[in-house]
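Shown here: the complex without one of its protein chains, the others still in place.
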Amino acid sequence: MIVGERKPFSEIMSMVEDYSKILIVGCGSCVTICMAGGEEEVTILGSQLRLAFQKNKKDVEVEEAMALRQCDDEYMNESALIEKVKKADIVISMACGVGVQHATAFFNRIVPDKPIKVVPGLNTTFMGANMEVGIWEERCVGCGDCVLEKTGGICPITRCAKSLLNGPCGGSSNGKCEINKDTECAWHLIVERLEALGELDRIKPVEMYKDWRSSHDGGPRKIIREDMRI
Amino acid sequence: MTEFEPKIIAFCCHYCALAAADVAGKMGLQYAPNIRIIRVLCTGKVEIPHLLKALESGADGVVVIGCKFGECYFREGNFRAAKKLERAQSLIQEAGMEPERLQFDFVPGPGAKKFADILNGMTEKVRSLGPNPTVN
Partner (left out) sequence: MKSGSNLERLLERGEFVVTGELGPPKGPDAEVVKEKARMLKGNVDSVNITDNQTAIVRMSSIAAAKVLIDEGLEPNMQMVARDRNRIAMMSDLFGANALGIKNMLCLSGDHQTFGNHPEAKNVFDIDSIQMIYMVKTMRDENKVVCGDEIEGDFKMFIGAASNPFADPFQYRVHRLAKKVEAGVDFIQTQCIYDMKRFKEFMKQVVDMGLHEKCKILAGVTPLKSVGMARYMAANVSGIIIPEELIGRLKGAGKGNVATEGIKILCEQMQELKETEGIAGIHLMAIEWEHRVAEIMELAGFLPRPTP
């Protein structure tokens, strides 16, 4: 899932302090699971903002709302939510970067008579897995050309700090990456896994250059399923 | 001028804390007048929004009282509560409030004297901090 973290309170405050009708919209999908932008976090931010404004004797309305997902119009197309958006003069979206952008576009389309400003409440970080309660780790960078079959299910693009396809480098030590002793050397893991599978020969030939066009380096990507479009 | 009497909300767990409150009552132990006790099955059930809402609604301080670590009826509810309190303290500090307005403490069951001491201590601490700065 997409993992993010709530922005520091001071940063959020600096984005909204000059407004008087603030709406916080949370997202019920990825950011709820990684405990960054779901209902509870929306409530918390709402309380923090109200406490801070009250302390400074500012008369500010802070409203709260939820959308199951902000990356799909149909989940935001609810009259209750849209009414709240109309009343606000600024919206804090607690969704990931995708949701913030998509919500901005959607709200501005659905409320044509005034421009709606949507600001991000989170710093979206990576695509990762929940390792244990409270710990998430990056696992995929979306390179568009998955090599996991060759590397025993361990991604060298994501988990190797140098994205080597012919690793490990000389900095691998005791199974750890040179950049951080808490980071496992991906290639060390790959070698071990392939050995266990009896597939170490797979990485003996030189792996050729990667075509980065399928990755983000080729610009913002798009997928169109013609069979879904009438 | 009348002295400021802090309004304290005390989330008390059903097991040790409430038992302590009961015994304290029977023993006639005095503690500060403006305490509102809210019973929870276990302090683990207290969520951060509850703590923040308590302050938003005008409480001057909030204390969460549970069982001693290792004696929680639900095993780790009190550990979770303590962690949440820590986070809540930093959240209110971000918003410009003194983190000491939120406290976690425990009583041995049924530690009536400790119970009274906690509430009195919290009241004095909050008295020195002053009224909730967000209440106008």
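By letter and in written order, the chains are A and B; residue numbering begins at 1 in each of them.
Going forward, contacts are C-beta pairs under 8 Å (C-beta built on N, C-alpha and C of every residue); 3 or more make two chains touch, one makes a residue touch a chain.
All figures in this text were calculated on a predicted structure; none of them were measured in a lab.
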item	value
Chain not shown, its touching partners among those shown	A
Contact partner of the left-out chain, one of A:L148, A:I179 or A:L197	A:I179
Of A:C30, A:I116, A:L165 or A:A186, the residue in touch with the unshown chain	A:L165
Touching residues on subunit A - with respect to the absent chain	161-175, 178-180, 185, 188, 191-192, 200, 204-210, 212
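By our rule, only the chains that are shown with their structure count from here on.
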item	value
Computed distance of Cα centres, subunit B from subunit A, in Å	36
Subunit A to subunit B touching residues, read off their complex	8-10, 40, 43-44, 47-52, 54-57
Complex contact set, residues of subunit B against subunit A	47-49, 52-53, 55-56, 91-92, 94-97, 133-136
